[in-house]
Each structure stands twice: as structure tokens, then as C-alpha cells.
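Single-structure report; data block below.
With one protein chain withheld, the remaining protein chains of the complex are depicted in position.
And now, chain A:
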């Protein structure tokens, strides 16, 4: 396929291994690292004289496939955006025919930079790489900034003396709430979010900033939600039908919110969009972690020791929950608020159709 370039190959291998071992977790981190890695790949890749864009695309795809194989879920969203080959595809259009002006599809990061360059091939090849790298850099910038854009909309949604419920911890949510706190006073109820218990961390952070916070167990969500005005969560990924991949426990919160007619708001940066449609999401789009997080081995062995005979016990520890689109009231992204039914349009904007499936 592509001549192996030892410089970046080691980096790719390292990243892939870390993905497989789940040492890299979280959509933002994954996206950033993926983007940086791709930037490295692109900059080191030597391009032949002809068909450069195709070569680049192939390289990126091969790297991407390896990453997806390592951790399908983390990559499902993050990688997609980083692998936004639309920029490459546009370049592909532009290169063979220097005259044709590439049409950058709307608003994709870095796409608009795919200016068509006419000129000799060397300069073209250099510029192609340059454009792509610029595009990726802008993408990275976006990943850093999207919190701010999302948080800017906080004041429109959170009002005085409201009670907000959330589960677990999300960085965009933290910024969102702190932004609203500057002008309004309200309370937050945080459910712990077993088995990671990141809700504890979020509650501590919020309380330190002076927000009235109450920590509850996940089982108490239904009990408390009758007094809650809004549920706001951060998503791990947003699927093409508007469904949400979120940390485990969110589906229950969404059901309880619908029962009590509480708006269910999902914060998602555009980089979390995924062009895949979720088939059997609980099984195929899930990550089963070690049972040790749920029950310590000592406990379980005590249970086994208590009896005789053939024991079969399964301890399930899924990482993600799938929330169907009809339970979501609104998505707040860095480009504004959207309905779940609008997500497919966003995907069309940011992805070219050839890239929906990496194979």
C-alpha cells in the first residue's frame, strides 16, 4: 500500500496500543490526539507526483482503520471528525484539474482553506499538505474552543432559581453551568454516575465555585426528578439519527425526565457527530469493562464460597448507554441549538458521503 514511514509509524503504533488498552478515554482527548497524530502523519508523508490527494486519503484511512479496530467506540465519534476527509476529498477534486475551483462544502473546518492552487506540481503538492495541515490545526483549535461556544448559550437556557439535574461529569457541562452562574443563581443536583463516580468530582468543582450542589445516588434520580426543572448532560457521541451515546445511567435519567416532562438537554460539540446509524446500540456500540468496578473480587468469591456446586455468575459493566432521539429535547452545539431530527443535516455538512464508512 503505502511505503511505511518509520517516523510516524511508531507514533501510530503507540497511539493504537493506548487506545486498545483504554488508556485514552474521553471523546475530547481522543479527538485531539487523533488529530495531532494525523497531522504528524500528513506532514511526514511523502507524496508522489501524481494523485497526491488520493495517497493522502489512503494513508489517513489506513491509520484510521487501525485506530478504529483498537477501540471502536472511542473512535466512532472522535476519529470521524479528525478523519474529516472532506477536506481531502475537496483537494482531490482540485488537484487533477488545477483549473477547477474546488467547492468547499459549507463550514467544514479547514475546508474553506482548500483553495484551489494552480501551479506546478511541486508547489501544488506542498500546498496540498499545507492546506491539510492547516485544516487539522484549525480542527484542533476548534476542539479546544468548543466549550466556550457552547457555554455562551447557557444564559438562554438556565434561569433564576432553577434546579438542574445531571449525572456524572462533563467538561462542557461544567463550563456551561459556570457561565450561567455568573448572572443567575440556581441549584444543581448531581447523580454520582456509578461505576466511575465522576459525579463526585463535578459536585466538588461546582461547590467550590459557589453553586449550590446536592449529590444523590443514581437510584434516587427518579425520586428527585419531580423537583427538577431541567436535565443537562454531556454526550459522548451523537449518532446520525439524533440518538446519543452517553455514559451509562443516562438512559434512565432520560426516561425519568420524559415521565415528569422535564426538558432533556444534551451538550455536544460538532466533533461528536458520527455519521453512523445505531443498529443494536446496546450491544454493538458498547464497551464492557471489568466487573471489578462493580463488585470487588473479594465480595464475589465470598458469595461463591457460600454455596456448593456449579456457579455461574455474570457481572455486567457496560460503559455506555444509548438514548433514543425521542427522549432528547434539544442539542446544544457550538453552532447553536438543534433538534434531534436536524442532526442528519449537520452530518451532511461536515462529512462527505464517501466518508460515512471508512472502509
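Keep this in mind: a residue touches a chain if its C-beta (ideal position, glycine included) is under 8 Å from a C-beta of that chain, and two chains touch if they have at least 3 such contacts; residues count from 1.
Here is the rule we use: contacts and distances are computed from a predicted model.
Given the choices "Translation initiation factor eIF2B subunit delta", "Glutathione S-transferase", "ALA-interacting subunit" or "Protein arginine N-methyltransferase domain-containing protein", state the protein name listed in UniProt for the chain not shown.
Not shown, but named in UniProt as "Translation initiation factor eIF2B subunit delta".
For the chain not shown, which residue from A:142, A:179 or A:321 touches it across the whole complex?
Residue touching the chain left out of view: A:321.
Write down which of A:221, A:273 or A:346 is the residue touching the left-out chain.
Here the residue in touch with the unshown chain is A:221.
In the whole complex, not just what's shown, which of A:162, A:293 or A:349 touches the removed chain?
Candidates A:162, A:293 or A:349; residue touching the omitted chain: A:293.
With the missing chain put back, which residues of chain A would touch it? List them for me.
Against the left-out chain, chain A lists 192-195, 197, 200-201, 203-204, 206-208, 210-224, 226-227, 248-249, 251-252, 255-256, 259, 282, 286, 292-296, 299, 302-304, 306-318, 321.
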